[in-house]
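Moving on, here comes chain A:
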Amino acid sequence: MPTPFFVLEVALSGLLAGLLYSLVALGFVLIYKASGVFNFAQGALVLLAALVFVRATEIFDAMGPATVGFWAALLATMAVMVLVAAAIERFLLRPLVNQPPITLFMATIGLTFLIEGISQMIWGSRVYTLDLGIPDEPWIIHGLYIGKIDLFAAAVAIAMVIALAVFFQFTRIGRALRAVSDDHQAALSIGIPLNFIWVVVWSLAGMAALFAGLVWGAKLGVQFSISVVALKALPVLILGGFTSIPGVIVGGILIGVSEKLAEVFVGPVVGGAIESWFAYVLALAVLLVRPQGLFGEKIIERV
Partner candidate 1 sequence: MFYRDSGLIKTTYKADRAIFPVDQDRWAIVALVGLAFLVPAVASEYWLSSILIPFFIFSVAAIGLNILVGYAGLLSLGTGGFMAVGAFAAYNFAIRIPELNIIVVLILAGLVSAGVGIIFGLPSLRIKGFYLAVATLASQFFIEWLFVRVPWFTNYSTSGVISAPAVQIFGYDMSGAAQRYLIVLAMTVAVAVTAKNMVRSAIGRSWMAIRDMDVAAEIIGVRPLRTKLVAFAVSSFYCGLAGAMWVFFYIGTVEPQAFDLNRSFQILFMVIIGGLGTIVGCFFGAAFVILLPILLDNLFALLGTGGHADLLSHAQMAIYGALIIILLIKEPHGMAKMWQIFRQRMRIWPFPY
Partner candidate 2 sequence: MPAVTEEARLPDLSVRGAASDARAAPRDQATGSESDDTFPKVLLRRAKGHASDPAVREKEFGIWQSYSWSEVAEEAELLACGLASLGLERGDRVALLGANRPQFYWATYAIQSVGAIPVPIYQDSIAEEAVHILDHSGASFVLAEDQEQIDKVLSVRDHLPRLSGLIFKDPRGLRSYAEPGLRSMEEVRALGIAKRAADPSFFARAVAEGSGGDVAIICYTSGTTGKPKGVVLTFDNLIATASTMAAFEGLTGSDSVLAYLPMAWIGDHFFSYAQSALVGFPVNCPESGATLMTDLREVGPTYFFAPPRIFESILTDVTIRMENAGWIKRRLFAFFMAVARSTGVRLLEGRPVSAGQRLLYGIGRLVVYAPLLNTLGLRRLRVAYTAGEALGPEIFDFYRSLGVNLKQVYGQTESSVYVCVHANDDVRSDTVGRPAPGVEVRFSEQGELLYRSPGVFKEYYRTEDATGDAKDEGGWVRSGDAGIVTDDGHIKIIDRAKDVGRLLSGSLFAPKYIENKLKFFPSIKEAVAFGDGRQNVCAFINIELEAVGNWAERRGISFTSYADLAGRMEVYDLVSGQIEEANRSLARELQLAGAQIHRFLILPKELDADDGELTRTRKVRRRVIAERYGALIEAMYGDDDSVDFETRATFEDGRVGIVRAHVPIRQARTFAPEPVR
């Protein structure tokens, strides 16, 4: 019989992992909310951001002190992500405006291939290490092992959500964004061009991707497989609801915790490695009860 302490420890590690999923899912939600696009390329953006950051760090480290190099690289990567967002808006979203969601979805799959292909053409398939300067030694609190990097990730995720909440609530563009998610026509009447809004949203998603990339990269090394992590964000997404930012956090935590618990306590019974599907089946089970996810808006059909 597992001890309650052990359960707690597993749950906590799940919680922290879950927040990382949230970070990736956040990018999905932002874009889905503002443009109705299911952006499958979010994982590819994570990979791209991490790779660019690694490269930028190398360049700036060669030029000056490490701390400056970190921030310079961060800024440079942000700039690249904004450029990428602008390019996506110009060459993908704009020509496909008014197309059905599935077409846009497919286009983002194409985008995934494009970004991953180009990234790997430039950087190859090797694993880069990414050092955030956070020691990889756990804190031990009352016998509980907590990875510092996990904690850092959690902090980043929560900070990001708060920042976004503030942004949406208190800035003009943020309010416009909310308007867009409700009604494109209404958004137009606010006077902010839709195209600009899309660039902003994709840039924000790029930022989310960057933070996710930093954390995942630091944990696992920057490599092709971190784009696959994005798939883990999908159950979080449907659990939380496609359009809810708080839902992303709650969904992430729920998925992370239950996944870890299931892995540890159920996995061995059925043959192990249930991590690959458990999150999905859980999300599916929730959907059957609440088709719009935990925090999604209820779709009311009018005739």
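FYI, a residue touches a chain if its C-beta (ideal position, glycine included) is under 8 Å from a C-beta of that chain, and two chains touch if they have at least 3 such contacts; residues count from 1.
The candidates were selected such that all candidates are chains of the complex that A comes from, given by their letters.
Being a predicted model, the structure only gives us computed values, none of them experimental.
For chain A, the touching candidate in this complex, among 1 or 2, is 1. Residues 38, 91-92, 95-96, 99-103, 105-107, 109-118, 120-121, 124-125, 231, 234-235, 237-238, 242, 270-274, 276-277, 280-281, 283-284, 287-288, 291-293, 299, 301, 303 of chain A are the ones touching candidate 1 in the complex.
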